[in-house]
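With one protein chain removed, the remaining protein chains of the complex are shown where they sit.
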Amino acid sequence: MAGLSEFELLGRVTIGQYLPTGSRVHHLDPRVKLVMVVLMITAVVVSHSLVGLALLLAAVVSGLLSARIPLRFALAGLRPMLPFLLLLALLQVVAIPQYGAGATVIWRWSILTVTDRSVLAGVLLIARFTVMVLGISLFSFSTTTTELTHGVEHLLRPLQALGVPAHEFALVVNIAIRFLPILAEEAERLMKAQASRGADFGRGQRNFITRTRRLLPLLVPLFLVSLQRAEELIEAMEARSYLGGKGRTHLIHLQARLSDYVALASVAGVAALVIRLSLTNADGMVWRWLTEHLL
Amino acid sequence: MTPPVTPLIRVRALGHTYLRGTPLEVRSLHDVDVDVCAGDVVGIVGPTGSGKSTLLQHLNGLLRPQDGEVWVNGVPLSDPAVDMRAIRQRVGLLFQSPEDQLFERYAGDDVAFGPRNLGLPAEQVRDRVRKALDDVGLPFAYKDRLIAELSEGQRRRLALAGVLAMEPQVLVLDEPTAGLDPQGRRGLLAVLSDWCAGDGRAIVLASHNMEDVTAVCTHVHVLVEGTVVLRGSPREVFCNADLLARYGLAIPAATEAMHVLRGRGYPVSTTVLFAAEAAREIEGLFGGRVI
Partner (left out) sequence: MNRAGKPFICIEGLHHTYQAGTRRPVPALRGIDLTIDAGEYVAVIGANGSGKSTLLRHFNALLLPTSGNVWVADRNTSDTTNLRFIRSAVGMVFQAPDSQIVASVVEEDVAFGPENLGIPADELHERVEWALSTVGLWELRQRASHLLSAGQKQRIAIASALAMRPCCMLFDEATSMLDPVGRMQLLETIGQLHDDGMTIVTATHNMAEAARAQRVVVLSEGRIALQGEPRSVFAQVEQLRALELDVPQATQLAWAVGERVTHFPNDVLTVAELVNSVVARLRTRAGDGS
């Protein structure tokens, strides 16, 4: 990314950032959004149909558009993962041959076999990843962390009767998310401080042990600083009489509206359709239609 | 006529924007000029968020100039072929709360981190550690002490030793005395003054502690919202009481007293920094020593 210094980590990580555009998606009840994310993930994992994934992709992209998130920004979040992803897909294609009904071998070289189903599997892998990343990014772009933790806490509250520490859990998530940018800043500062003393965090094939040792000047202080912050936070919470989730009241109460139910219903519908599609041979049918009409 | 001194560090028209090109971009510096010559102690003062830390990080190449240029010993830092590690040896940078960056178990090992990274042989590393500990006023025996057992003030000195062990020409410090008690402050400033007295050395420090700045600085640059609004010797700069007050910056009590007296019609000089000078001016109002 032009213009970013080698140390600006936060600029590259787009997952987890919040973009306030004030769209309708931003105003949806966070519980509904959480459930939608779960439905989407389920559909992605279950589906082995390209048609299904294409549908999900379309759904996610339309979600991004109605949330007024610039598509380029959302796609940029994929970039750091691209090399890893391509490698994985390549492995999938080349090293794990898929024989199944109607599989034809496309290429063979000594022990490596590539069938058309392997290629499909590779493409599916990339598609799944893309939909997941975009979907989760959409969620985080349109939901503040506080909405997230309120959503989680409200969803878990009925389970409190069964002994599930809903508030504690939500608090842990909240604090972790809140301190992530603070710790990232610390890490950046530490990297810069050690680089100023000639440390080289670089590249180059070195063995695992040396590479890990080079990270010690970062990890040890970061760990100590985190512990220190945790202690300070604990003191502050004790000073405000925190004694766990029992007996606490709440300032914020979530209330779902009609638009929330409508959104939930539509996403549930799409998820159901995608899951249904993977039980049929939708891909085969689409492929036949394409070959008949275009070739 | 003496030939012009080549600055150790020269900054011209420097500009910087964080996260440039993303929706979250923020301009932190524009059009900044600074010269650092041997023997100078340059103070960069300004409110929080004025860009002090950003400017400091340009001086040793942690940040490359986006607009304008930074030269270290005549070498322009925007040149992609620059040997950054050599620059970082020449210009040592100590961040805020440097005691938080110590990572070794034993004090000596942490100080040795820098020289070892330079690839120096063990004997030389040992000498550097000895000298650095001496420079910061810690006995050589401290090299075998556990870092966890040192006081905060000692750990800060240790962190400084770690940078001095690189034998830099210019020492850059971000809020060096923040959080120290009065005794710790005085000790650290003394260490810095002594070090700077060496040949061909200079110091750049960012601070919003006026007492530090008046105590050690030879030049002051006032940075507000990313640009230099005032520069000169401490006396010249702190004369501008109203301007500084508008930017939310304090001036030494001695200077303030002179301004107030002058405002009430008394003929005193306002280019005063220290209590002793102010006392002399006030004595002057009484027409000489009052018995």
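By written order: A and B. Residues from 1 in each chain.
Note that a contact is a pair of C-beta atoms (placed from the backbone, for glycine too) under 8 Å apart; a residue touches a chain by one contact, two chains touch by 3 or more.
Since this is a predicted model, take the numbers as computed values, not measurements.
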| item | value |
| --- | --- |
| Touching the absent chain when the full complex is considered, from A:57, A:94, A:136 or A:175 | A:175 |
| Given A:113, A:146, A:160 or A:278, the one touching the chain that is not displayed | A:146 |
| Interface with the unshown chain - residue positions in chain B | 47-49, 151-153, 178-184, 208, 211, 248-250, 252-254, 256-257, 260-261, 264, 266, 275-276, 278-280, 282-283, 285-286, 289-291 |
| Residues of chain A in contact with the chain not shown | 144-146, 149, 171, 174-175, 177-178, 181-182, 229, 232-233, 235-243, 247-253 |
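Quick note on the criterion: only the chains that are shown with their structure count from here on.
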| item | value |
| --- | --- |
| Contact footprint of chain B on chain A as seen in their complex | 1-5, 7-8, 10-11, 17, 19, 70, 73, 186, 189-190, 192-200, 216-221, 224-225 |
| Complex interface listing, chain B residues touching chain A | 17-24, 57, 60, 62-64, 66, 85, 88-89, 92-93, 95, 98, 100-103, 113-114, 117-118, 162-163, 166 |
